[in-house]
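Have a look at the structure below, then the notes.
All protein chains of the complex are present and in place, except for one that has been dropped.
Letters are used for the chains, namely A, B and C, taken in the order the chains are written, and counting of residues starts over at 1 for each.
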Amino acid sequence: MTEVSERECVTLEELKKKMADFARERDWDQFHSPRNLLLALVGEVGELSEIFQWKGEVPKGLPDWKEEEKVHLGEELSDVLLYLVRLSDICGVDLGKAALRKVQLNAIKYPVKLNNDDNNNNKSFSESD
Amino acid sequence: MTEVSERECVTLEELKKKMADFARERDWDQFHSPRNLLLALVGEVGELSEIFQWKGEVPKGLPDWKEEEKVHLGEELSDVLLYLVRLSDICGVDLGKAALRKVQLNAIKYPVKLNNDDNNNNKSFSESD
Amino acid sequence: MTEVSERECVTLEELKKKMADFARERDWDQFHSPRNLLLALVGEVGELSEIFQWKGEVPKGLPDWKEEEKVHLGEELSDVLLYLVRLSDICGVDLGKAALRKVQLNAIKYPVKLNNDDNNNNKSFSESD
Partner (left out) sequence: MTEVSERECVTLEELKKKMADFARERDWDQFHSPRNLLLALVGEVGELSEIFQWKGEVPKGLPDWKEEEKVHLGEELSDVLLYLVRLSDICGVDLGKAALRKVQLNAIKYPVKLNNDDNNNNKSFSESD
């Protein structure tokens, strides 16, 4: 695990390759169709939601959570990420490039204002137009 | 956009910083509580699902999709990723490190077998035990 | 609309029939496969989540919501219900009967206690065993 702890720059490309190797080595490519992976992703989002479901509002940084709860949270966040990376790969989408492009589009859509007073109603940067 | 197209190694750390800057510049930190971000993530997963909802089974690589559909798909995949990165950051979880650790755990849980015959029932690498 | 307002007992069976008629009259049965409907359901859950995503904790009864927001909420809750009813029908599941059975199972799994002190950890009545 030392190896992992010292890493600072995990790339999406690296995760993509790990997932592709993982599937190929286990002969799982046959199951990794786009909609199968999408439903698996939805399943993981459900497990992520279950962690938060009975907690009421939760402050940033999760100050009152036990270490084991945080580890569990990290695992569920990772499951969502790994299926998302795999789904993108199987669909032929370069997720890293698409994400950088989306950040640029968001910056155009929601320009920084000197006066933020009227910004409250459009804080979602991902709504459909 | 040239800048984006030439990039090969987008890191999760880089996306995290971009999202943090984006929120701070727009005074949106006040809205980025864990459960707000989680529900925003669920909303984006819903939009991602809508892209696939009436299509029946879809082959790998999406050979019959129009270019604009693929661009739209890339945007929705990105929205899920960006909220996931932001949620992890706000929760104090190092998503890249957690993802590498999860891949290692999965490799232990689902060892590669010489004979894959009995692998069909445990192909989900993220089930709770 | 008067007709609707005076109704007190909407049955799942009635909604099932309305959805089946609706689809047949529009020649939509061809699109209503189990996984198509499931993804449509996920899409609606996403829209439902978007209503709540930037609101922080919301008190019961939604005392501060505008009437139009409540109407919108009713529409999204309905969309989830209608796809759920349709999905159940297409899968051959009697949803009303299954729901009554599940309530009975939950009552066995979570018996009423005179002393509720140790009830806090198992308040989800639907976890997998």
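Criterion: a residue touches a chain if its C-beta (ideal position, glycine included) is under 8 Å from a C-beta of that chain, and two chains touch if they have at least 3 such contacts.
Remember, it's a predicted structure, so these values are computed and weren't measured experimentally.
**Q** If the missing chain were put back, which residues of subunit C would it touch?
**A** Subunit C touches the missing chain through residues 1, 4-5, 7-13, 15, 18-19, 22, 25-28, 31-35, 38, 40-45, 47-49, 52, 55, 57-62, 70, 73-75, 77-84, 87-88, 90-107, 110, 112-113, 116, 119, 123-126, 128.
**Q** Please give every residue of subunit B in contact with the chain that is not shown.
**A** 35, 38-39, 42, 50, 53-54, 56-57, 123-124
**Q** On subunit A, where is the contact patch with the chain that was removed from view?
**A** Subunit A touches the chain not shown through residues 31, 33, 35-36, 39-40, 42-47, 49-50, 52-57, 128.
Rule of thumb we're sticking to: only the chains that are shown with their structure count from here on.
**Q** Just curious, how far off is subunit B from subunit A if you go by their C-alpha centres, in Å?
**A** 3
**Q** Can you work out the whole-Å distance between the CA centroids of subunit B and subunit C?
**A** Roughly 27 Å separates the two chain centres.
**Q** In subunit C, what residues contact two or more other chains?
**A** In subunit C, the residues touching two or more other chains are 35, 39, 42, 50, 53-54, 56.
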